[in-house]
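Note that one protein chain is taken out, while the other chains of the complex remain in position.
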Amino acid sequence: MLLRRRTIDVSTRGRGAHEITPAVRELARGIRGGGMCHLFVRHTSASLMICENADPQVLRDLEKFLARLAPDGDPLFRHDAEGADDMPAHVRSVLTHTSLSLPLGAGELLLGTWQGVYLYEHRLAPHRRQVIATLWSVDEKGEGGSG
Amino acid sequence: MLLRRRTIDVSTRGRGAHEITPAVRELARGIRGGGMCHLFVRHTSASLMICENADPQVLRDLEKFLARLAPDGDPLFRHDAEGADDMPAHVRSVLTHTSLSLPLGAGELLLGTWQGVYLYEHRLAPHRRQVIATLWSVDEKGEGGSG
Partner (left out) sequence: MLLRRRTIDVSTRGRGAHEITPAVRELARGIRGGGMCHLFVRHTSASLMICENADPQVLRDLEKFLARLAPDGDPLFRHDAEGADDMPAHVRSVLTHTSLSLPLGAGELLLGTWQGVYLYEHRLAPHRRQVIATLWSVDEKGEGGSG
């Protein structure tokens, strides 16, 4: 069994979805057999998600949706130590994902055609974010492969 | 270590939750030792979730909740290439789950009594959906078993 662990550093440009699919695909390269790729973001105001990767309007609409659901400066919130976008960022993180697991086969992520992997920066200002990637595989035998 | 990978094909009848617990249980059968079962849906307008499986009204109420949260034809959304239910389907997918991981022991999913595994079709029309299932196990020794 092979375990590969790397850190993906993402310098965000502020709030919004930043695609990390190419960086993750690169990590998967050369891994034989079947296995998994696990991604974990080490923050509570940024998160991970899988989303449609063809029409950039999807990401803009998603951002509008989240901004309506948990608006910056919402009077409901008291926690604003770092600004009006502080608590909404935590809410968005909880509602999306701190970790993702993706099936891996023969060095490839087994994503669907329209699936992209994104780090979502929920704070307005640019941040440096860390994603811990853990990839592992075993040689499939006996039980057979995909399908 | 054993790794078993299969694809579960789900023909949905349109929007709503489709239980896949029996298909997943079937895949787990005969796997000895402790391990995990990972499910991954290869789409961005269908998702996975674990939900109460006793009273069908729970699924109907959940559907009403999601329809209120991200209504079809919401004027907030511009992405409607495939219809008024297109962008809401992406939003629902992001808010629920693209993948699920379930503990596996002695050929059984270690689900709670009232937990069912569902594929949630978020589009109005029936679709064919693919779920990649990855099950793996090792023989537990020394460290002891469950509990």
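The letters A and B name the chains in turn, as written, and every chain counts its residues from 1.
Please note the rule applied: contacts are C-beta pairs under 8 Å (C-beta built on N, C-alpha and C of every residue); 3 or more make two chains touch, one makes a residue touch a chain.
Treat the numbers as computed from the prediction; the structure is a model and nothing was measured.
J.: By the contact criterion defined above, which parts of chain A meet the unshown chain? Give residue numbers in ascending order.
T.: 1-7, 38, 40-45, 69-70, 76-79, 81, 87, 90-91, 93-95, 97-99, 101, 130, 132, 134, 136
J.: Where does chain B touch the missing chain, residue by residue?
T.: Those residues of chain B that touch the unshown chain are 1, 33-36, 49-52, 55, 57-58, 60-62, 64-65, 68-69, 95-97, 100-103, 105, 110-115, 138, 140, 142-147.
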